[in-house]
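A protein chain is absent from this complex, but the other protein chains hold their places.
On to chain A.
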Amino acid sequence: MQDFALYPFDPPGDILALRTDLRAWLAINQPEGDIVERANCWASFDTGFSRALGAAGYIGMTLPARYGGGDRHPLERYVVIEELLAAGAPVGAHWIADRQTGPLILRYGSEEQRQRYLPGIARGELYACIGLSEPGAGSDLAAVRTTARETAEGWRISGQKIWTTGAHLSHVMLALVRTEEGSERNAGLSQFLVDLDTPGITIRPIIDMAGNHDFNEVFFDDALVPHGALVGERGQGWKQVTAELGLERSGPERYLSSHALFAALIDAAGADPDPAVAALIGELAAEMWTLRQLSMSTAAKLAAGEDPMVEASVVKELGNSFEQDMPRRIQAVVTSGWEDPDDLARLLRALLIASPSFSLRGGTREVIRGIIARGLGLR
């Protein structure tokens, strides 16, 4: 069984000042918006907010200053993102670029790619999407069939991605495609940075059950990208993607994205709550506090240069269950009607409808549990 030692969360610098400054900044710059936008806020796109946040130095914090970054410690960034999520700030536009595309470009990208993309990411102006899932490759990611064929003028990409969140609002896709003809499964895959205005790319919306347009289908019809669009080593795409998913799965968004609902429940309960409501608040608070400890320990392990693949999966599994069960448990004890206009009722309805996606995005519950089982020494 792998070692699960807890890592102390010990960021450098004055963390109290970092929180205080950011809270003061948010008090001025966070758009009032609708309360429902504050729940699931990493899906809320607000390019104006992202630019302002970037200008204030809160995006690309861990990137080197020579690429426009903040040269800050990863755990300082952790503190900033947990504050943004707890406040329900609309961080969706830059979220993926800041969380995973930027760090991946820094780690595996060429100097040209770093200079081309990282400053825009850090300014909160350049947005990215993740090109992994395909119609025949969902949980079974190694079944990817989109191909890139090397030619004299560059790479020709053909195939289709699906469930691509934010593709219609993004500038670039980090796509996993098959570069080695006849290769199978996780061999022969490579990653490309594909500018989405490239001719031969078509983006079509998929409307989700909440009525929102987050998902897209992205079609590649012999789209030509330059030789320099290949990221890292040809044929090493699987290894690079695995590292990227570690960044994706362990963050505080896995337990804080519905925080607006919990806060609304607490406010609606008042100082002298009904016993059943008080008990639920107590249970949710205990779970949230525990998840925060797990997430911080995992972030600390990641920051120490270790690979917390299994811990990240534990955070995702427990966090998804916490967030998915929260609206259901709240509905069981409050009197809110489905159509009621108050904050609690509206957040409750929105999150009941949104919550099935929580254990699908970023790896399904079944895949995540499989990773944990392997970490236990099963299989």
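Descriptive notes on the structure:
The definition used in the following text is that a residue touches a chain if its C-beta (ideal position, glycine included) is under 8 Å from a C-beta of that chain, and two chains touch if they have at least 3 such contacts; residues count from 1.
The rule is simple: contacts and distances are computed from a predicted model.
You can't see one chain of this complex, but its UniProt record names it "Acyl-CoA dehydrogenase/oxidase C-terminal domain-containing protein", from the set "sn-glycerol-3-phosphate ABC transporter ATP-binding protein UgpC", "Acyl-CoA dehydrogenase/oxidase C-terminal domain-containing protein", "Ferredoxin, 2Fe-2S" or "Branched-chain amino acid transport system permease protein".
The hidden chain makes contact, of the residues A:R19, A:R51 or A:R361, with A:R19. When the full complex is taken into account, the listed residue touching the unshown chain is A:R292, out of A:R123, A:R292 or A:R361.
From the options A:D140, A:E184 or A:E283, the residue with contact to the unseen chain in the full assembly is A:E283. The missing chain lies against chain A, touching residues 1, 4-6, 8-9, 11, 15, 19, 79, 82-83, 86, 259, 262-267, 269-273, 275, 277-283, 285-294, 296-297, 311, 314, 317-318, 366, 368-370, 372-373, 375-379.
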